[in-house]
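I have placed the structure first, in the form of structure tokens, so that the comments after it can refer back to it.
Removed from the display is one protein chain of the complex; every other protein chain stays in position.
Then we have chain A:
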Amino acid sequence: MNMNFLVALPVVFPILGAGLSLASASLRRLQGWISISILSIVLTVALALVLLSRSGPIVLDVGGWSSPVGVSLVADRLSSIMLLTSVTVTLAVLVYSVAQGAADGDDAAPIAVYHPAFLLLSAGVSNAFLSGDLFNIYVGFELLLMASFVLITLGGTHDRIRAGTVYIVVSLISSVVLLMAIAFAYAAAGTVNLAQLALRLPDVDPGVRLAIQTMMLIGFGIKAAIFPLSAWLPDSYPTAPAPVTAVFAGLLTKVGIYTIIRTQTLLFPSNRLDFILGAFAIVTMLVGILGAVAQHDIKRLLSFTLVSHIGYMVWGISSSTDDGLGAGIYYAVHHITVQTALFLVVGLIERRGGTTSLIKLGSLAKVAPILAVLYLIPALNLAGIPPLSGFMGKVGLIQASVSRGLPIDWWLIAAGIVTSLLTLYAVTRAWTMMFWQEAPEEMPEKTIPRAMVVSTAALVTVTLGISFGAGPIGRYTWDSATELHQRTPYISSVLPDDERGTGQSSEVTEQAEVKP
């Protein structure tokens, strides 16, 4: 049976759900159930795609149009694993926010556009992951950005408007840079289909190719928050509501990382910018973590660790070996879940303690021991304590670098280890200040809704699952790295005979050619 239609569902269903949700805006309860059931279906689909894509990329020609003419959606190993991780995380955050809304009542609950915007965000992320077309990636980005603008300015309070403005303007500039890169690519190669670009770009003048590559890296680099382009992130993310920050931190930067991996491996295989990417990875790791060490607010601290750990993924991309890229993808999977889990826990801490300032918090270990456990596991995981997944990812990266052995590799390893230790310092300092120090003022008597704790705990369990399932997951990501470096599986499944895809339109054109 042909299972290609599955590829469209992660994009179609959330958009459909957003419409339904907007139509039932007066029924908050129904909105919650619509969102949860839609994302549960998408989760099942993503799981199926992960299993199916093991035997090669699955291609869907949208609307039956053959590939270079029509838009195609492609689910190869990399797309599938990123999709599965992102949907898992999105679902957990959704359950968390629904529980929060149920606990606070209708007045305090997020306004009616929350659920539609959240679903559109999910659709945009899925579209960016699955798209086999450069312009469609841009559309996916715009979709998720538009939804994220709504979510980050939710309620329109003083702080959110201040932080949101900068976020919106920076995001728009990055989109424009990306759009320019697409225009250049089209002018140079006459196509925006990724597979066809991969075939045609080698014939393009190397200077022009380098210009296109650089423009794409800048556009995606702003979205991924790689160091010189990361200044917008730590100021804008922490002001949003806790679930929104969690899903932004987990997903949005990783969509940028995904697109960098996709374009670097598929379009620019003999990568001339490896060294520069490596250098940026080093400064991203170090500058990010030094920022985190200086913070007194747990949300800002975590935002800086987010920037810093993007460096590890860039390290994986820059190593351009199967081992390095595989470890980088594994690290991305690990980091999406861990970072989201941490932000969810911080949301719980903010609820219990009434603040996110490390100076004002204290004695939480006494009043909420379960939060202590929920914080400690992902925090240690982020720092890379064995046997957790952060450790596995970092060891994978270090191994890959040692076996490549260029001078920059040793710098990368040194920076990676220093960053890891400083992360440990930052998160344990936050731990002692939040949980062990004597509370400067009496903690307010508040209870946390059970469903919020359960959804956070579920995500923490997933992070543990990624740690203990490191064997099979690592093999999967390694396979996806080899698949990416080979390039032929992707290209030949989108364009079987190097000319056209397999949509209905090719039959139609053949008939039309025969007739006259």
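As a working rule, contacts are C-beta pairs under 8 Å (C-beta built on N, C-alpha and C of every residue); 3 or more make two chains touch, one makes a residue touch a chain; residues count from 1.
Assume contacts and distances are computed from a predicted model.
Undergrad: Under which of the names "Molybdopterin synthase catalytic subunit", "Na(+)/H(+) antiporter subunit C", "Ribose ABC transporter substrate-binding protein RbsB" or "Multiple sugar transport system permease protein" is the non-displayed chain listed in UniProt?
TA: The UniProt record for the chain left out of view names it "Na(+)/H(+) antiporter subunit C".
Undergrad: Tell me which residue among A:Ile111, A:Ala187 or A:Ala414 touches the hidden chain in the full complex.
TA: A:Ala187
Undergrad: With respect to the chain omitted from the figure, which of A:Trp33, A:Phe135 or A:Tyr425 is a touching residue?
TA: Considering all chains, including the one not shown, the answer is A:Phe135.
Undergrad: For the full complex, which residue in A:Gly32, A:Gly101, A:Pro234 or A:Gly362 touches the chain that was left out?
TA: Of the candidates A:Gly32, A:Gly101, A:Pro234 or A:Gly362, A:Pro234 is in touch with the missing chain.
Undergrad: Which residue, A:Thr153, A:Thr284, A:Thr305 or A:Ser389, contacts the hidden chain when the whole complex is considered?
TA: Checking each option in A:Thr153, A:Thr284, A:Thr305 or A:Ser389, the one touching the absent chain turns out to be A:Thr153.
Undergrad: For chain A, which residues reach the chain that was dropped from this view?
TA: Residues touching the hidden chain, for chain A, are 135, 139, 142, 145-146, 149-150, 153, 156, 158, 161-162, 164-166, 168-169, 172-173, 176, 179-180, 182-184, 186-187, 192, 231, 234-235, 300.
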